[in-house]
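One protein chain omitted, others in place.
And now, chain A:
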Amino acid sequence: MPIMTDLHTELKASIIEQLNLEDMEVSDIENDEPLFGDGLGLDSIDALELIVLLEKDYGIKLTDPKKGREIFESINKMADFIEANRTK
């Protein structure tokens, strides 16, 4: 069972704010819930927003957008990727 860290909470809060997920709170997003499709229901414009978020907040420049599909699968996947690659 993945551990809930400050990064998980921080990411959820950033996603809610950046993607204007009105009426949604941090506790509404599960760590292993799919962010796209049937889960949170994000779309391709949101994916672009998340790419900018990674670079702006964590100094990670995603050179291959195709990788986004895997990285943005869930909060857990995003947090793991950020921990391994962050420069700030």
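The rule is short, and it goes like this: contacts are C-beta pairs under 8 Å (C-beta built on N, C-alpha and C of every residue); 3 or more make two chains touch, one makes a residue touch a chain; residues count from 1.
As a convention for this text, contacts and distances are computed from a predicted model.
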item: Absent chain [UniProt protein name; select from "Na(+) H(+) antiporter subunit D", "non-specific serine/threonine protein kinase", "3-oxoacyl-(Acyl-carrier-protein) synthase" or "ABC transporter permease"]; value: "3-oxoacyl-(Acyl-carrier-protein) synthase"
item: Hidden partner chain, touching residue among A:Asp6, A:Glu22 or A:Glu70; value: A:Glu22
item: Absent-chain interface as seen on chain A, which is shown; value: 18-23, 41, 43, 45, 48-49, 52, 55-56
